[in-house]
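Missing here is one protein chain; the remaining ones are kept as they sit in the complex.
Up next is subunit A:
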Amino acid sequence: MTRIEADRELCVSAGMCALTAPEIFDQDDDEGRVVVLDARPSADLREGALEAARLCPAAALTVHEEP
């Protein structure tokens, strides 16, 4: 099972995650920082989550694989 962790302190609000995997990530209205909509996305969204984590300019996203 995939679990998403987002570090809002590291986040620089570039929006790459909300752009790449809108099913999983959004940005808050105030500062545009990452909001995780779906912390345990289904398997078909896993690739998008990984891509978002790779593209994040602040390395604020971690994708955990859990049994």
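Quick note on the criterion: a residue touches a chain if its C-beta (ideal position, glycine included) is under 8 Å from a C-beta of that chain, and two chains touch if they have at least 3 such contacts; residues count from 1.
Quick note on the criterion: contacts and distances are computed from a predicted model.
K.L.:
Which of the following names does UniProt give to the chain that is not shown: "Nitrate ABC transporter ATP-binding protein", "Cytochrome P450", "Serine/threonine-protein kinase RsbT" or "Electron transfer flavoprotein subunit alpha/FixB family protein"?
P.N.:
Answer from the record: the omitted chain is "Cytochrome P450".
K.L.:
Touching the hidden chain in the full complex, which residues of subunit A are there? Just list them.
P.N.:
Where subunit A meets the chain not shown: residues 12-16, 18-20, 22, 26-33, 51, 54-55, 57-59.
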